[in-house]
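With one protein chain held back, the other chains of the complex are shown just where they sit.
Let's turn to chain A:
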Amino acid sequence: MQQSPVIVVNTSKQRESGHKAQMSNIAAGKTVADVVRTCLGPRAMLKMLLDPMGGITLTNDGFAILRECEVAHPAAKSMIELSRTQDDEVGDGTTSVIILAGEMLAISAPFLERKIHPVIILRGFQKALEDAQVILRSIAKRVDTNDREQMLSLIKSAIGTKFVSRWNDLMCNLALTAVQTVVRRSDDSEFISADISASNKASGSAAADADLANKPATSGDATADAAASVAAGASAVSAPTATGAAVTSIEASASSAPDVDVREVDIKRFVRIEKVPGGEIEESRVLDGVMINKDVVHPKMRRHIENPRIILLDCPLEYKKGESQTNIEISREGDWSRVLEIEEEQVKAMCDKITALKPDLVITEKGVSDLAQHYLVKHNITALRRMRKTDNNRIARATGAKIVTSVDELKEQDVGTGCGLFSIEKIGDEYFTFLTKCKEPKACTILLRGPGKDTLNEIDRNLQDAMCVARNVLFNPYLCPGGGATEMALSVQLAQRAKSDIPGVEQWPYAGVAEALEVIPRTLIQNGGGNAMRVLTELRAKHANGLTTWGVDGEKGVPADMNEYGVWEPLAVKLQTIKTAIDSASLLLRVDDIVSGTSKKQ
């Protein structure tokens, strides 16, 4: 029979199958991890990235680096997505998660060589993940979120690795103050997570995980709640060892009351970082209010008002044509001037409605016409125009004013009086509006000063991380020792369990997870210039004796007790890191065929 080629699939597809595909995924994962490897720890180095437009990014934030990298390999893309997830979820640990995920893949390679089936490897990984979470919770310690000192040192350890470590204290203060400013107990909403955990329990499925994650959060909220704080404190004192039980009781009492006060910390919406190049970094501060890069619309308006009455508008203060297309045919002589009069009358009517409330300051998201400015100046009212919606929301929260969409609806209670001082200052070459000395600033601006734009951008990124840390701890006030101590503890304990508790082939991948976790302390030592083999062995010995707080002094590359060294990290971050790393490795290891649509280039 005559054979002829049969073209079945699109020939422009490239295909890699079986072992080759697995190895190519692993190689890609390792490569991505290697890019950010030197960015971990206090002796981390920065990376300089040049984007296609010629812009420069100078950073050691894992996510920021990888975001700029253009990768072609699908597995590498998947890895980069991880750090995005980590950034969205907890905002910190973006570098660790990549390194750990890369290492998870790397340790799987020998297993695949030995023909252990990926499905078996994954089972071992899953078991290790479950056990790791239990171990993590057992070595975590509770922190008092009202203790400023403790919080500061915590944030310090989180951003210690970053560029701003020179101004550590300052930055930590900024981050903590900002976050504590925007903490809010929401009025009537319930968090979905609490609800879910309830339904999960009802269904009897294994919701222990989600539950545990919620409990600390709920208890944290309860502590914040003035009424419940006594009860929480009492139970914590009476049963310090059985925190779990105490927490459960708090949760029970909380769920009995339908409207629980739940904290909300929305950094994205209510903390704004304004970067103003120039000046000293030491001049950076958190304002007890809001700052906007705007000047008054009319030079005669007041630039300094104490205790201003503020009106926020989302409508233009100028003549607005109708939506429909209208043509006017003027036949009489006076009509034309009448038309113009109408326009003026309208603006006047608008301004009259505003002046009736005797505000000192009017801020609108839209425009203010010259005529309107004239009327406002006459009444000694200062006006700002073209405010961004997000800025306006922040001002509303800081000053207690309500944003009004039409002047017709202005009411006395819409006027904000929460602000203590309105002033306009000139920084560098630009004018900035300050709304400060707010009585209850539930939104704030962090004013960053510094020598250059790139420096400021990097500080901005680090500050974001620091605020995320503060937020995570407020939600979930448990800490794990940093400096690789947590990973070391996990590694040693998992390795022990692997030998005793895990039967069959799954023991290998299970022990592999233990081995992979050592990558964090190892990288820390290497970046700190220490002898990785020696220090790791010392650490292993310490952890085998139950000293779970020993980690690496990242600056010297020698072992250190974290109790003395003072590096602690939020439990939430650690949990998320290991979960993400293992989940993603699971995803990539299951692949045995890569079909890519990129056309073959010759």
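We adopt the following convention: contacts are C-beta pairs under 8 Å (C-beta built on N, C-alpha and C of every residue); 3 or more make two chains touch, one makes a residue touch a chain; residues count from 1.
Quick note on the criterion: contacts and distances are computed from a predicted model.
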Candidate names "Ubiquinone biosynthesis protein", "T-complex protein 1 subunit alpha", "Dolichyl-phosphate-mannose--protein mannosyltransferase" or "AP-3 complex subunit delta-1"; UniProt protein name, chain not shown: "T-complex protein 1 subunit alpha"
Of A:181, A:399, A:527 or A:576, the residue in touch with the unshown chain: A:576
Residue of A:283, A:314 or A:454 in touch with the missing chain, whole complex considered: A:314
Residues from chain A at the interface with the omitted partner, ascending: 1-10, 13, 18, 21, 25, 72, 74-75, 77-78, 81-82, 84-85, 88-89, 115, 117-119, 122-123, 125-126, 129, 186-192, 195-197, 199-200, 203-207, 209-210, 213, 264, 268, 314, 320-331, 335, 338-339, 342, 346, 393, 402, 404-406, 409, 576, 579-580, 582-584, 586-587, 590-598
